[in-house]
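We show some of the complex, not the whole, and keep each chain where it was.
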Amino acid sequence: MRKSWQVIWPPLVTFVLLHILWEEIVRRLGVPAWKVPAPSDIFRAAVDRWGDLLTATAHTSTAALLGFGLSVLVGLIVGIALSSMKWIERAFYPFTVFLQTVPLVAIAPLLVLWLGYGLASVTVSAFIVSLFPVIANTLAGMRSVDPGLRDLFRLYGAGPIRTLFRLKLPAALPNVFTGLRIASGLAVIGAVVGEFVAGTFDQQGLGLLVQSASRNLQTPLVFAAVAAASLLGLALFAIVNFSGYWMLRRWHASART
Amino acid sequence: MTEPVQIGGGAPAVSLRGITRRFEGGVLTLENLNLSVQAGEFLAILGPSGCGKSTLLRLVAGLDHPNSGEVHVGSREMPSRGGIAYVFQDPHLMPWRNVIDNVALPLELRGESKSRRRESAKAAIEKVGLADASRRYPNQLSGGMKMRVSLARALVTEPELLLMDEPFGSLDELTRQMLDEQLYALWQERRMTVLFVTHTVHEAVFLSSRAIVMSRRPGRIVLNHQSDLPEMRGAWIRTEPVFMQECRVLYKALEWGSA
Amino acid sequence: DRRSTDSSSTNSGNGSAVKLILNWKPEPEFGGFYTAQEQGLYKNHALDVTIESAPEHVTQLVAAGKAQFGIMAADEIVTARSQGIDIVALFAVYQTNPQGIMTHESRGFKEIGDVLRSPGTLAVQPGLAYVDFLEKKYTPVRTQIVPYDYSIVRFMASPDFSQQCFITAEPLAARTQGADPKVFLIADSGFNPYAGIVVTRGDFLKNNRKTVEDFIAATRQGWRSYLDNPKAANAMMGSLNKEMDAQTFAAAAEAQKPLIETDETREHGLGTMTNERWQTLIGQLQQMKKITKAPSAGECFVNP
């Protein structure tokens, strides 16, 4: 209990201080709300449009979570596959970079044709955007296994499956979690951007809310929606962080205080 | 090289013919080395630091390959590499597993049931004197304790060929003698083939049925000595004159090989 | 592809099920469709219409048969046809193109050419046909051209900033925030493609002529009704699009009236198109090298 409190208060204090500063600056300089709204304006907008924000967040969350889940799954599998043989890594690793460099706008028409507007396409966007960090970090982790332990497994004739689950994956976990930390934020942004290109207004997520609020110059609402997206990212990040801490606390240097 | 008398009988369990090992960067570690070990022998390997003892064991285990020469492991008594266990020079424990789960690993890899694994692992841990640390993680153990965990992990499989690289180097003399005696008793009972690297002449003499001494890099065998000690051994034998005599033989060879 | 044709021609028990894809949220520019839906005009024609609003890719979806009807602009239709996509225009909501360039009144510009020939910044979406047209017509272009980001913050913030707009949208929002927008319609510069056009696939039209005719008839009634009294539909759309306030809805509905109802439509009916205008457009696009293969004007549209 005291432990988790220690983890929570420093960012909370930072958060509050930053916002007070922001409010002050905006008020002092008299910046109009449509340009840069003060935290209080944003808060008011959030309260006014509470219901819409909530459903939008729900839609975006669903896509981000599903996309993130897919990334974890596929990223682990691909990372494992790439690490299994040097020539496989050489032949395919460079191409996984494509995933990152393809602008969603470019593949959006295909996505929409195959999956239609809405959840499926948006989920795939979140997935594509957040996949590579999981692959890269899994691969790096699997490649850094203690060579002595690798020898041990070889000696005891451990098959590839056992070596994977009992040696490589556990050894790669600290790296994998770094990948998941990065992927958590990217999944959210992937979902938001995915909505720009393949969302539907009938299930308006945060991305489309940002766009339509922005078009109507409701800047405080834009910021509120962005804040909701950030909180979503933060929540996902916190979950990843906590699971990482929990799984590594016994043995890995990075989990120690 | 004199042919050793056959102890376990049959063909050699390990045979190395004309082995040369040169590492990248041109470090010539072993040169034209010949060695054959009968099934059931307890071979002690001595030699100066860096002469290639660990390299030799790795070659036997198939974890490294010679630049030339042939390594052959297996005989009628010990069919393949299936029954090898290896105590590395460093403990190499899995940091994410506690002592008991580290020790149980080889059984797990063999697919044994959880309850049998636990039992065997517990017994092995008790033997190395770590019963009260069996739930701790490697980062909570002292250096000697880690090494003992690694030892227990090797013994838990009841191997046919046991490769041990200075397994007792980081232990106090009493614990070490106790484990020496246990190991000898185990060998008398099970007659597995053992290749045992050590820096302690006393230990080599106490345990081995044969000892080889290697020269400085590139490692060659400068002595290949069949033990004159009786098979029945106990703590008492350390004070017998024949024991001292054996030690002297090895010391001389070591001095000669290190020159 | 055959599968989509099949599904588009199936008749459910209470009439043909068809889908219309709009390219933005419910706004006055779609008022007629929502009116038709709301007043049951589609139902009267035994049509079961679903309206979806999505931000992008209407062309591809209609072309692939994922929807029977969509909304496009005339230049987009010509481009699509020149790429071999069989899409046909059916009903043009805007006889006069509602796109314009919005500048600040204070700059004292008299025509679009002034905007392009003066230093400053002009924000437009990349790839728009009319931008090429304007650039060719009003050389030398001195303004910096940048991508439009769907927001009017930049416009509000800097007096030498101009941007593309829908006459029914951005200028109204800017005025509400106290700016002094001045709008030049693109149409006045000589480039005036129909806009807000209901399209369908050529083979759908061929195989389901009746459905198409019914749909357009109901749509026309819807627009008639919306032009006469937009209140009810505005309220309904306002509940789907809360980012736009009621005042803006009303203002936009009023502002677009002259673009929709012209002498032409009063004579031939709302939404009807003429061969000459298509011909002109195709010629213009060809001259701008926007298209390599020119479709014939006749294949681009029908007036069902």
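To keep things simple, chains are lettered A, B and C as they appear, and every chain counts its residues starting from 1.
The definition used in the following text is that a residue touches a chain if its C-beta (ideal position, glycine included) is under 8 Å from a C-beta of that chain, and two chains touch if they have at least 3 such contacts.
This one's a predicted model, so the numbers in the text were calculated from it and none came from an experiment.
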{"item": "Full complex expressed as chain labels with copy numbers, beyond the one copy shown", "value": "A x2, B x2, C x1"}
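In this section, only the chains that are shown with their structure count from here on.
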{"item": "Overall pattern in which the protein chains touch one another (line/ring/star/complete/other)", "value": "line"}
{"item": "From chain B, the most remote chain by mean C-alpha position", "value": "C"}
{"item": "Per-chain Cα centre nearest the global Cα centre, belonging to chain", "value": "A"}
{"item": "Whole-Å separation of chain centres (CA-atom averages), chain A against chain C", "value": "37"}
{"item": "Whole-Å gap between the CA centroids of chain A and chain B", "value": "50"}
{"item": "Centre-of-Cα separation between chain C and chain B, whole angstrom", "value": "84"}
{"item": "Numbers and ranges of chain C residues touching at least 2 other chains", "value": "none"}
{"item": "Footprint of chain C on chain A - complex, ascending", "value": "34-35, 49, 52, 108-109, 112-113, 116-117, 196-202, 208-209, 211-219, 221"}
{"item": "Parts of chain C lying in touch with chain A, wherever the complex brings them together", "value": "24-26, 52-57, 60-61, 64, 66, 149-153, 156-157, 169-170, 173-174, 176-177, 240-244, 248"}
{"item": "In the complex with chain A, residue positions of chain B that touch it", "value": "58, 61-63, 81-82, 84-86, 88, 90, 92, 94-96, 105-106, 108-110, 137-139, 157"}
